[in-house]
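Submitted below is the structure of interest, expressed as C-alpha cells.
With one protein chain withheld, the remaining protein chains of the complex are depicted in position.
We call the chains A and B, going by the order they appear; numbering starts again at 1 in every chain.
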Amino acid sequence: MPSLKEIADLIGGELHGDGGLEIGAVQALHRAGPGDIAFLARGKEGADLSGVRAGALIAARGGDVAYANLVLVDAPRLAFAQLLEHFHPRVPFWIGVAANASIAATAELGAGVSVGPFASIGEGARIGAGSEIHAGVAVYRGVTIGRDCLIYANAVIRENVEIGDRVIIHPGAVIGADGFGFDRTAEGTAVKVPQVGRVIIGDGCEIGANTCIDRSTIEETVLEANVKLDNLVQVGHNVRIGRDTAISAQTGISGSTRIGAGVIMGGQVGVADHVEIADGVMVAAKTGITGSVREKMIVAGIPHQEIGEWRRSMVLARNLAAMREKLRLLERKIKEMEEK
Amino acid sequence: MPSLKEIADLIGGELHGDGGLEIGAVQALHRAGPGDIAFLARGKEGADLSGVRAGALIAARGGDVAYANLVLVDAPRLAFAQLLEHFHPRVPFWIGVAANASIAATAELGAGVSVGPFASIGEGARIGAGSEIHAGVAVYRGVTIGRDCLIYANAVIRENVEIGDRVIIHPGAVIGADGFGFDRTAEGTAVKVPQVGRVIIGDGCEIGANTCIDRSTIEETVLEANVKLDNLVQVGHNVRIGRDTAISAQTGISGSTRIGAGVIMGGQVGVADHVEIADGVMVAAKTGITGSVREKMIVAGIPHQEIGEWRRSMVLARNLAAMREKLRLLERKIKEMEEK
Partner (left out) sequence: MPSLKEIADLIGGELHGDGGLEIGAVQALHRAGPGDIAFLARGKEGADLSGVRAGALIAARGGDVAYANLVLVDAPRLAFAQLLEHFHPRVPFWIGVAANASIAATAELGAGVSVGPFASIGEGARIGAGSEIHAGVAVYRGVTIGRDCLIYANAVIRENVEIGDRVIIHPGAVIGADGFGFDRTAEGTAVKVPQVGRVIIGDGCEIGANTCIDRSTIEETVLEANVKLDNLVQVGHNVRIGRDTAISAQTGISGSTRIGAGVIMGGQVGVADHVEIADGVMVAAKTGITGSVREKMIVAGIPHQEIGEWRRSMVLARNLAAMREKLRLLERKIKEMEEK
C-alpha cells in the first residue's frame, strides 16, 4: 500500500498532514473510509465535510479546505483519474494471440499485440505494437490499427479503415459500414450508391459501445485526434469531427457535416447534413441543429437557437396562458370603451 | 392437442361451452380459426365479434361476452401469455458446452449450463445452473451470471459485472462498457477518467438488443429486480433504476440519475444527469427530462411538464395565429379610438 507521501509525489501534489498514512484504495467522497483517499471537486472547497471519513482528500490548491490529511493539486479530478489508473491497472484481456483467433496470412501484427478468441483479422491488415483485439472482433481486409489500441469484444472494423494510436473502441461499435447513400429512379425505386470511401480515426479517439461511423461514397469520414464519442452515436458518411470534441450518447451527425474542435454535444442531439459547427460550440441535449453554427456559442432547441434566446422562448411559450388571459381582458375593456 | 377443458385448468379459468374442443394453436383474434384459441383484451368485451372465427376465446370474468366457447379469467392477456409459453416452449439454443466455445480454466459453470459456439467465458467467471450463453457472447473475467439466464448471441458482458437469476439479455447488448467520463486539461484536451466501477443487474431483468449499460467511475450502475429495457437504450454510469420499471427503445438515461420503481418510459426519452424520478412516474415518448420529477405523475415535452400542462401549452402554441389575429384587431380598434 502506498503512503500518502508517495501518492502526493505521484500526482505532483502538496502534502498536508500525515505522509506516512497508508492508502489502500481510491473511493467516492461519501463512501471513503479511513484507509481510502477521495477527491473534492474544484469549487466544492466550502462544502460541509463533517460526514466525510476518508483517510485523505485530494483538493484544489488555494481552496482553503479544512481537513486533517490533504494533497493539494491544480486539477483534483485529473489527479483522481491518475490515481484510479494507479490503483486499478488494466489487466490485458488476453496474452498473445489466441489459438482460436483467425489471422490472415498477409496480416501483420506488431510486437506484443494480443488477439482474443474468435477475433478475425483480414488480409493485409496491420495492427500496431501493443494493441489488444478482444474476443469476436472482426477486422476486415486492409485495415490499419495503430499502437496501443484497445478494441473491445465484437466490434467490427470494415475494410481499409485507418485507426491511429491509443484509440479505444468499445464493444459492438461498427466502423466503416456503408453510408446511407441512395438515389431513386424515375419510378421511385431506391438504388444503392456504392460506398467505397474510407474512415480515418485519429490518435487518442474513443468510440462508444454500439456506435456507428459510416464510410463515405468516395471521400473520407474523419475523426481528428482525441475525439470522444459516447455509446449509440451515429456518424454519417463524409463527416469530419475536430480534435477534442466530445459527443454524448444517441446523438446523430448527418452526412458531409463538419464539426469543429473542442465541441461538446449533449445526448440525442441531431445535426443536419452539410452544415458546419464552429470550434468550441456547446450543444444542449436533444437539440436539432438544422443549419451551420458559425461561431462559438451554446445552442439548444429544435430548430436550434442560441441558448439564451431558447430559454426566453421557453419562458414565453410557457406563459402563453397568461398572455391569452391579458388579451381577453383587453378585448373586454375595449368592448366596454366602445359601448360607452 | 389439449382440450379446452385442459386449457381452462392450465390457466385457472372458468369454462363455458365445449370442454372437449381440441385446441391446436394460440392465435391473434382476427386470425384465429376453429382450432385456435384467441383472447379478448379486458375492456373490449362489448366489441363486435361477428367476424371472429376462433374455436374459443379467453375473456375477462364478469365481462358479459357472448361467444360459444369461453374461458373466463381475471387477466386475459396474462393468461394468453401463459398459453403462448405452453404452445411454444422455448427450445434450448445449444445442448451442453460447444466444443468450439472458449472457457477459461478458472471459470465455473453450473449444472446444465449451455454455451454456444464461439462464446468466450473469461477467468473467474461464474455461470449459474440452467443458464444459456449463445453463440459469440463475450463474458469477460470475473463476471457473475445467475441461474436460468438467457444471453443471446454476440452480447458482451464486461469484467466483474453481476447479473442475477432469470435475466434475459438480447443480442448485441453491451453491459459494463466504460462510462463516458472525461475531464479537460487547462488547454482543453479531453482526458479519460478510468471507469472501474461495477454494473449490477437484478433478478428477472430483460435487456433489449444493442442496449448499453455503462459501468461507473468507482461506484455502481444498478438495475433492481425485474427492470425491462427495450432495444438501443442507453443507461449511463452510476444510474440506478428501480424494480419493475420499463423503458422503451432509444431512450437514454444520463449519469448518476435515480429512477424509481414501476416507472414507465416511452421511446426516445432523454433524462438529464443527477436527477431523480419518483416511483410510478410515466413519461411520454420523446420527453426531455431536465430536472427531478419528485412525485408520481405523467410528464411530456422538452423540457418536461405535467402532461395536462403540456397539452394546454400545445393547444395554445397551435393557436398562436389566432392570438396574433386578435392582437391585430385590438391594435386597429385602439388606433381608431385614438383617432376619434
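Here is the rule we use: a contact is a pair of C-beta atoms (placed from the backbone, for glycine too) under 8 Å apart; a residue touches a chain by one contact, two chains touch by 3 or more.
Remember, it's a predicted structure, so these values are computed and weren't measured experimentally.
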item: Full-complex contact with the absent chain, from B:Val52, B:Val97 or B:Leu327; value: B:Leu327
item: Sole residue of A:Ala56, A:Val113, A:Ala138 or A:Ile201 that reaches the chain not shown, by the stated touch rule; value: A:Ala138
item: Touching the absent chain when the full complex is considered, from B:His16, B:His134, B:Arg198 or B:Arg215; value: B:His134
item: Selected residue (touches chain absent from view) among A:Ser3, A:Ser102 or A:Ser292; value: A:Ser102
item: Touching the absent chain when the full complex is considered, from A:Ala47, A:Ala129, A:Ala321 or A:Met337; value: A:Met337
item: Where the missing chain touches chain B, by residue; value: 26-28, 31, 74-75, 77-78, 80-81, 84-85, 88, 91, 93, 98, 100, 116-118, 134-136, 152-154, 168, 170-172, 206, 208-210, 226, 228, 230-232, 244, 246, 248-250, 262, 267-268, 285-286, 302, 314, 317-318, 320-321, 323-324, 327, 330-331, 334, 337-338
item: Positions on chain A contacted by the hidden chain, ascending; value: 100, 102, 118, 120, 136, 138, 140-141, 154, 156, 158, 172, 174, 177-178, 180, 182-186, 188-194, 196, 210, 212, 214, 217-219, 232, 234, 236, 250, 252, 254, 268, 270, 272, 288, 302-303, 305, 312-313, 316-317, 320, 323, 326-327, 330, 333-334, 337
